[in-house]
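One protein chain is absent from this view; the other protein chains keep their places.
Showing chain A:
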Amino acid sequence: MNTLLIALLAVPALGAVVVALLPDRRARLVSTGFAAVTFVLSALPILARTDEYSWFAYGPGDGPPMLPWAEVDLPWVPALGLEFHLGVDGISYPLIVLTGLLTLLCCAYNRKGRALAALLLVLEIGVLGTFLALDLILFFLFFEVVLLPMYAVIAGWGGPNRRAAARKFVLYTLAGSVLLLLGVLLVVTSAGTGDLVTLTGAAELSKDTQHVAFVLLALAFAVKAPLWPLHTWLPDAHTEAPTVGSVILAGVLLKMGTYGMIRVGVGAAPEGAGWASPVLGGLAVVAIVAGALICLRQTELKRLIAYSSVGHMGFVLLGIATMSITGVQAALVGNVAHGLITGLLFFLAGTIKDRTGTGSLDLIGGLRETAPRLAGLLGFAAIASLGLPGLAGFWGEAFAVIAAVQRGGPFWLTLAAVAAVGGALTAAYFLRLLRRVTHGPATPAVAAASPAVTRIEWLAWTPLILLTLAVGVVPALVLNDTVEPLANLLGVKL
């Protein structure tokens, strides 16, 4: 199993090098091959799943703070206390698989040459490393690995305003990274270790340290997630990024923020998180409503979907802010659901934009007249994204609200109510989108577009569709092994 975790990072790294050296026409096949191997590897840790959390071994809540299914712990820079410590548990596993899957689909879909394919694989290293890292400094390093490849993807293959968007993306998230570095260093120096297994539960840190550390970490993750009002890099980046860039950005990069919030923020500074949770919850709800309202006014397809991410991530952060097992579980399933659904939405939006040559909602209309399959898929993705029960998006949103109600008190009940209203607004803008794009007579741009869905497109989209349905019907797929780790993380007795 140790080699497996190393291989998870080594295979895409090797792939990136090989793909970069190959001629363009081979790039797609080879990159897909490497991504496929990585995907298979990413799914394997389930075999090492331990039952040590079982109710007989420990009373949940009083076992060791974290028991990864598989881990690698090698000294790296002993002088700095830096270890190469990787591990998988029930919290990170779904996100690792999601990363493997989305990278594979993007590599298969990518028709823009070897450089982009290589960058996708480099991105995968950073994202997987972030989800695998069990050492704070290592976490920070992987967190940073992602920045420049993403910058290159946007700046290299994006739309007309790509340079400005890429610059804004990189500078904004870099500013967040500075805060992350400060937070990480604060935690590491005051606790004397960067090991997340030891740090989880954070008995060693004083209350004040935890407060400061959580503020720094939360700000950094809030930029990445993004949380209103730190979101303004997102719409530009998404609108300009190429299709695969948008898919990876929305599908997995944003998850690094919410995952970090749970694993590092709440894990290393639980008291700080508890102290800041009302602010976090309040901002999350503002994000939900503001995101939805802004979406009602958008006239560009990809920009609308980008802003919808702000609202969805608001539900995820609301779940985290409740600091309850139910809430954080809602956040985890919301994370995965958003990755699947918004990934699919961006694939579809990118295809529609490529076919019609425009993303303007004023110019696209009547898609179901000429391309019923594409329209049906867009309808499916939009309805999934608005949180229809039975599809993946529902559980995260509904249980974030339920968790807020469970938390009780007028403040959290208000948050729950406003978040639920935000859910209705979400329906409003997605229906507006569908009405514009799919209904009515076909516009010239749509009539001229080729209606058929190609084989590669089916290949890239079908897994997302099936998983959206599967997670929607059986959310246990994502949540199966999360209760006990979260009970330990949050210090909650079941």
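Worth pointing out:
The rule is simple: contacts are C-beta pairs under 8 Å (C-beta built on N, C-alpha and C of every residue); 3 or more make two chains touch, one makes a residue touch a chain; residues count from 1.
The rule is simple: contacts and distances are computed from a predicted model.
Candidate names were "Insulinase family protein", "MoxR-like ATPase", "ABC transporter permease" or "NADH-quinone oxidoreductase subunit L", and the UniProt protein name of the unshown chain is "NADH-quinone oxidoreductase subunit L".
If you put the hidden chain back, the residue from A:177, A:329, A:385 or A:443 that touches it is A:329. In the complete complex, the residue from A:363, A:405 or A:453 that touches the missing chain is A:405.
For chain A, the list of residues touching the undisplayed chain reads 168, 171-172, 228-229, 232-233, 290, 293-294, 296-297, 324-326, 329-330, 333, 368-369, 372, 376, 379, 383, 388-390, 394-395, 398-399, 401-403, 405-406, 408, 416-417, 420-421, 423-425, 427-428, 431-432, 435, 439-440, 469, 473-476, 479, 483, 494.
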